[in-house]
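Apart from one protein chain that is not included, each protein chain of the complex appears where it belongs.
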């Protein structure tokens, strides 16, 4: 970490800062220039609060040289992490085709969709049981019963399942769930992340609507620092000024994350765009960008879904997406 | 709610949609124009999922006519809500001057700061016990011990206290806390909001970094719909492209919220700007914009704070801020 | 266009508004509901100032039903526009592979790059002569001499050329340029757009850093309304809070634009990302998303470029990009 001091800093002020930094077990290398003085902080700077340092009167600016995340950092783990969910692998060349309805609605629905998407090539089933809704008056999901139905669909098809947790007190219900999803709104619910870090379940961690990639990695670090290294990152669109799409899908995130971390990166084009006719092109684009998986909403009757239905593909549309995704994966090898 | 249908919609498709809407206990008023057909949905549309409706193929766009929040809505409660915390009132002409350190660090510190800010004119004491930190390696607060020390400072000064909750399982520790704060990162932690709605404690709800004012009001609605109407809204800066300040303080939020809701609105210039020398001008601006209160970090020794210290004012600086805030309040009467 | 009036609007106020709208040659269809009154404006609403209407006290909100652009609108021109530059076609299935250095630096450089990219498969040569630079002290391009050198490269290779105009007074120098580029910073330089609309040159119009897709189409409309229908749209990244990339490439723009307009859409991954190692994956993603072309910076000696060099690919890297882009185009047919 490098801190650049303002021109007028007195020797006493600087000494005060240096003492404080040394107190945090850092070595400080001082380099005086004609205009400014630069402090190089050497040691474990992950505990240093950059915002505090920046806000000090004498400090012009602060720059991290090493990333504040360690376990998620590719520098220290050059090899791709391969996450295992049931007998499906994700990352390191293994591709996750995750599909299913936005919400679980009935046993017939979830089993029918599960069979359809499996036939097209999906290898993981998704479905919402606990639903984070902006309005307290909107349908909040089937909760525990939804998870039970997902497990029925898993039994019927053999597909491992992924579903979202909203509250750590519900963890017991996730005992047989293969991958636990943390939604965008909970990406910085640090207490939840810590508790999930104490399980050995794969965690699918969605990027928050207004979170940087570094913050996403810091949230992964919360999980990993508690001992759980099975983290899958998920890009699902960020909030911008553009209103033509629900969110702006940031596909450069895929490449940037692949450079910074060894964790697998999947993309959710359904939630990012909010429109069924944008899902396929964005799924192709995500695949071409090198994603380790795609997460797509599929419904057996889009027009009637209780929730988010029309951003869902029909099984027939999903079948074509799977076909082209395979061809694009071959094209970019 | 108004839904505009695309030109090519068939009568059968439209009927399908109308049936589905009627199934949700809505009356549908159909108005056919030369170019488009407009559906007017009449009844309780707060349960209608706008995103779903928008995502339907036949739907060009959807527009809410009435707001999706009811209890927070000024239309139905024209009179300002006055929140009561201890013997302090907030809203409806009563001004909250909330001050204190970012983190509680020791009994001496918190009592000294409490006494100093009270003398300058603060009427509520703030201080962090549970700290949401981006990094798992950063100082996470004194937790329960922090709350105990805040209560000591309350006893010593008579000031009611406000402190942040991060996890509903910690609620018992907040029994004697006067105002429970929900941080920006938890603004859409809906399970937490619902549980807080079951208490009768005043809740200070901070706007999320990338949340619209309507979403803030929907989160207030989560609390209120469970029976707790003592909600204070807090603007604390939003995330934008600008990097000169930590966040961009959105002061028009004060006026917009005052039109939309009867709940009091306070402003936190310390977290928004992240720099001590911006706190005073933004506190003045927030007061002039009509805020019902200001929330400021004050520390007895800024340079040495463990956390966020240098965005804090000294008691001396805070004294001047209080003085000018009073004068500005008189100027805008 | 639909205007929703606030509950308290008096009949006299409404009549005043209706008269004003009729004065603008619009028919007004009034629909009174229990809660609100909805005005349907029928006729040519493209002249109606939505911001004005929205800002009126009695107006709750305004919603366009028909788009404010006509000539760029696919509804009125369902068939893809194919732009012709030299003997190269763009759009409607024809793919533009545009490549070249950021800035023209010398005759040797531009001819060498032109030859290299042509061999790899580029069909249009790009190169900056007039350079918009944030700093007045930075290299501002070779100007007229740069254009002369581009024309030499065109003569040597047969490739049509595209280069940026910054000021309408320089138009004479662009007489032999095949495609005139309007940069992101000039996307709403309306006087420039109007003048370019009076030429018959193909115009490559880059999306502004913070402009919506509708605003991009309105800028295209400025050009087209003067008689020039040869407009190519270019997505090159938008400004967001994320700092890991220079801008955030918005690839859903490709699909959204293809629905809204008949004009071809190309993508510039070099400027969007600002890093050479992100250019290839984003070029693949753009192709998979259905772009009508890609615009890539290629340099014969990246490390030494005077300007933007290191976001440029080497000819060798570009060769691989061309190869994979062709394979992806086959995969998504």
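Going by the order they are written in, the chains are A, B and C; count residues from 1 in each one.
What we mean here is this: a contact is a pair of C-beta atoms (placed from the backbone, for glycine too) under 8 Å apart; a residue touches a chain by one contact, two chains touch by 3 or more.
What you see is a predicted model; the values in this text were computed from it and never measured.
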Task: Counting contacts across the entire complex, name the shown chains the missing chain touches.
output: A, B, C
Query: Which of A:126, A:185 or A:239 sits in contact with the chain that's absent?
result: A:239
- prompt: Thinking of the whole complex, not just what is shown, which of B:113, B:224 or B:251 touches the missing chain?
  reply: B:251
Query: When the complex is taken as a whole, what residues of chain C touch the one chain not shown?
result: 16, 20, 46-47, 49, 51-52, 54-57, 68, 132-139, 166-169, 185-186, 188-192, 194, 208-210, 215, 218, 221-222, 225-226, 239, 246, 274-277, 303-305, 307-311
Field: Residues from chain B at the interface with the omitted partner, ascending
entry: 210, 212-214, 238, 240-245, 248-256, 259, 272-273, 277-278, 281-282, 284-290, 324, 327-328, 330-332
Task: Kindly note down the residues of chain A that lie in touch with the hidden chain.
output: 2, 4, 7, 29, 31, 33-36, 38, 40, 42, 60-61, 63, 65-66, 75, 210, 239-241, 243
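Keep this in mind: only the chains that are shown with their structure count from here on.
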Message: Quick check for the class: compute each chain's Cα centroid; which one is farthest from the centroid of chain B?
response: C
Centre distance in Å when chain A and chain B are each reduced to the mean of their C-alpha atoms: 26
Rounded Å distance, chain A centre to chain C centre (Cα mean): 31
Query: What is the distance, in whole Å, between the centres of chain B and chain C, each centre taken as the mean of its C-alpha atoms?
result: 39
Query: Taking each residue of chain B in turn, which ones touch at least two of the other chains?
result: 210, 239
